[in-house]
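Shown next, in structure tokens, is the structure this report addresses.
Entry: subunit A
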Amino acid sequence: MADSPTTTARPIASIRARTLQLTPPRWVAFCRGAAPIVIGVALAVLLQFYANRWFGGYREKILIDIGINIILAVSLNIVNGYTGQFSIGHAGFMAVGAYTAGFIMYYGSFWLFGDTQFHGGILSATTDPRGLHGPGFSGGDLLFPAALIAGGLVAALFGFIVGLPSLRLRGDYLAIVTLGFGEIVRVVIETTGTVLAGDEIGGQPWYRLLNRVGGPMGFGGLPIYASSFWVWVCVAATVLAAYRIKASTMGRAFLAVRENEIAAASLGVPITRYKVRAFVIAAFFAGVAGGLFAHEIGNMLNAGELGFLKSFDIIIMVVLGGMGSISGAVVAAIVLTILPEALRSVSEFRMIAYALLLIVMMIARPQGLLGIHEMWDLPYFRRRRTGGKTA
Partner candidate 1 sequence: MALLEIHNLDVHYGAIQALRGVSVSVEQGKIVTMLGANGAGKSTTLRAVSGLIRPTRGEVRFDGKPIHNLPPHRIVEMGISHVPEGRGIFPGFTVEENLQAGAYVRKMSHGEFERERGRVTKLFPVLKERLAQPAGTLSGGEQQMLAIARALLSKPRLLLLDEPSLGLAPLIVQVIFRIIREINQTGTTILLVEQNIHMALNAAHEGYVLEAGSVVMKDEATKLAANDDVRKAYLGVG
Partner candidate 2 sequence: MTTFLQTLMDAISVGSLYALIALGYTMVYGVLRFINFAHGDVFMLGAWFSFWVTTKFGWAGEGAHPSIPRALTVMAIAMALCGLLGYLIERLAYRPLRFAPRLNVLITAIGVSLLLQNTGQLKYVFGTENQRMPTLLPATTLATVAGVNITLIDVIIVAGSLVLMGVLDRLVYRSRMGMAMRAVAFDPHTASLMGVNVNRTVSATFVAGSMLAAAAGFLYATKYPNLNQPAFSTWTLLGLKAFIAAVVGGIGNIRGAMVGGLLIGLIEQFGVAYSAPLSHGYITGEFKEIYVFALLILVLLVKPSGILGRLTVEKV
């Protein structure tokens, strides 16, 4: 509140003039708004071409895992952190997105390109050296983002359906519904039949293929598209969206619902609408993350692996990082992706350690490491930003 001493009884006109003074010119505002997107895409391009050279294939894959986990944690944070609802079925949305995108990429590739192989250009390439053996740009580069978005949209539709019971349920009941949703998704997918090979697809109507996504054996044979580029573009989009939502009116409404539903309702916040919105947005990004996961190198898409335990992995990222903190979720996603790799030799203790961490965390620091704050809100950073002056 730097201006507080000067706010005493000034004419409205001069306040308006001052507001105009403080408002940057339109082109500055535009650049400021576009900057994160530009930086995000630039970073993604940089990683696409140099990650492998700098870090090697194994570490590049871990970076991709980190990216996917960031998308999952940041999106779950919108439901669990901002809105204070408790979803333990996030992996269910991920599975929906993964199978939708996988279906489009596998059978769609067949219809468009005549086979189910990889048809991407440099940006989708995951082998090194990038793009030397393929075209610079190809149809797959358009099909893959389309499939990701489709996966996100179908997941969002399910998010809407799961969010609806929040009309009548709160807290732990809603948690059970989300858990039930995740289980239903898994069971339904596991009842499907085997994936058709390329020569069997021809002549089949598309709806007959819907239940040919692998069942308990998993959806094998998906082309590998989840390159560093696509993953980090999606990360940038998710983080940016989460940040803009948090700072918006909708974000304030989410937080109001989280703090006190009854008070929020009495202030005119339509709480059900906002809860459903939170679910829809979170499910969309989870679906996108699922689409990336399905087409990641070294992964076999299998509904059995996208069950409660995966949801739990995401929850612990959110809880650890701080319910409502984007930077906290990002940091937790990074740490909790690297940690299991580092602890591979004692992996049977990993879940025990996680569980204990969660219990101790809830008792000692229930709001998570950062709580609702962002890293740059911490006193240390704040001091530096304001040049040593405390507000």
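Just so it is clear, contacts are C-beta pairs under 8 Å (C-beta built on N, C-alpha and C of every residue); 3 or more make two chains touch, one makes a residue touch a chain; residues count from 1.
Candidates were picked such that all candidates are chains of the complex that A comes from, given by their letters.
All of these numbers come straight from a predicted model, not from anything done at the bench.
Within this complex, subunit A touches only one of the listed candidates (1 or 2), namely 2. Contact residues on subunit A toward candidate 2 in their complex (touch as defined above): 84, 86, 88, 165, 168-173, 175-177, 179-181, 183-184, 187-188, 190-191, 262, 304, 307-309, 312, 315, 319, 348-349, 351-352, 354-359, 362-363, 366.
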